[in-house]
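Excluded from the complex is one protein chain; the other protein chains are retained at their positions.
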């Protein structure tokens, strides 16, 4: 079974997304929530890195956190799935363990 | 008169040192304190960037914070001056304003 | 209050480098800014790095259970706080443009932002 | 206590990614680790990113007015907590080497650290 | 499924406790059990009875209390972290209890998943 990794800080400000991606195993799920959601805009400089990561990891972003910051789900990098809190719970239940990259 | 910039977070973890260096004006003073001091080891990957910055800025690091983290002042990148809290006060008084990169 | 009539006018800058909602800083800085209006100072607001998201249009935080304070930025003009500066490079790196901003602001380069910061008497960051 | 005799043994990992002293996390994680020893679990400590500085020799925080808890790492062995893993790349990036560490620890690659994390039942990070 | 939750930060300054609350609500709505919510580090300040957020803002402490009332969720504040930060019996909000760190390790053992929210 795979791990769910959560990242809650802006990848422009902190290294925790980078560290997460450097340790996650193929097939693991990653959820970006809280301030981490600012990194997912298709026009941003992290788009390429996220698209690459989506080749081996299951990337998700929390919809309520996107909405809070005025980010249209249509502008999110392709390959990242938008979920709500219920989806976060489902990812937790499906995973073997949850690894929070604080 | 110049500005004193303070940076208190690890430059390996956060972007605030980078942002500080991108905005500081020639002749400004920069003080690394608290967790930011972990970036100053001559053998670390930020040594080159700090040495470059020391060409135009007056770089300082807080000695008590180095000691707390077991870092020998002799291992600090050349061009960075070690100061104590009194030195921090002197830098503050000498500057026109203090800009904390939190 | 005496302090509001000190006669001293300083260049104040409130620096915003963090996104809204993940921390309270954006909201509480705004409270500082509103208070500062009563003191007749030369107030500047700077938005750089992730702080540019504070001015993003369309913020709807009901789903995370917190209040939407972003319309308050529109009220700043009524307090004569009109010097809002947004860093161009910060917008571009994040895939944002001037059209994304909910209030008029002057878009300036990183180099100009650095120079402007250097002119300030008091810089407050959260 | 009943919970100490549950018979369940899980692989626990305490992940340390922050330097000591700038925040309380390193100290309070250590308190968690010490308590976990009473529960007969399979306890792992991981030090990566800036967390490697927690194990740096020669920490002397008297000058910043806080207590030096780093000797506590030497006491872990007495609690049968002996699985300490330090990431090689994190050390190298920071200009540190195995000689800088105040306790014996297994130095492993980032790839191995990722695999080890993937084997855990419970991962606690601060 | 039985879920444990660890909250590392106080209310308002960080979104962590809001996210933890929304997660807990969603988990309960899906029929899962919250085995325990443990408050550590600055997370202990979620349990202050003295907080009075502006009336147009959410009240994080009351959110937790309602969850405890409606679903009998066990809200545990770390005694040592609380002492450091001034969260003690005299200002503990109803619905929370103070106990030791062992309660967190127990949650890690007994719950099927432990989910951490922090800075």
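For clarity, chains are labelled A, B, C, D and E in written order, and residue numbers in each chain start from 1.
Here is the rule we use: a residue touches a chain if its C-beta (ideal position, glycine included) is under 8 Å from a C-beta of that chain, and two chains touch if they have at least 3 such contacts.
Just so you know, these numbers come straight off a predicted model, no measurement behind them.
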What shown chains does the left-out chain touch?
-> B, C, D, E
Touching the hidden chain, out of C:25, C:53 or C:85, is C:25
Consider the whole complex, including the chain that is not shown, and state which of E:2, E:84 or E:97 touches that chain.
-> E:84
Identify the residues of chain C touching the omitted chain, counting contacts across the whole complex.
-> 1, 3-4, 6, 8, 10, 12, 24-25, 28, 31-32, 35-36, 38-39, 41, 122-126
Interface residues of chain B (partner: the chain not displayed) = 6, 8-9, 33-35, 64, 84-86, 88-90, 92-93, 95, 97-98, 100, 102
Against the chain that's been left off, what residues of chain E make contact? List them.
-> 10-13, 41-42, 45, 48-54, 57, 80, 83-88, 90-91, 119
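Assume only the chains that are shown with their structure count from here on.
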What's the fewest number of moves from chain C to chain E, given that each move must go to a chain touching the current one?
-> 1
Distance-maximising chain from chain A - centres being C-alpha averages | B
By the contact definition above, name the pair with the higher C-beta contact count: A-E or A-D.
-> A-E
Farthest chain from chain C by C-alpha centroid distance is chain D
Cα centroid separation, chain C vs chain D, in Å, comes to 40
Go ahead and note the Å separation of the Cα centroids belonging to chain B and chain E.
-> 38
Would you pick out the residues of chain E that each touch at least 2 other chains?
-> 8, 15, 19, 22, 114, 116, 118
Shared interface positions of chain C, touching two or more other chains | 17, 21-23, 49, 64, 66
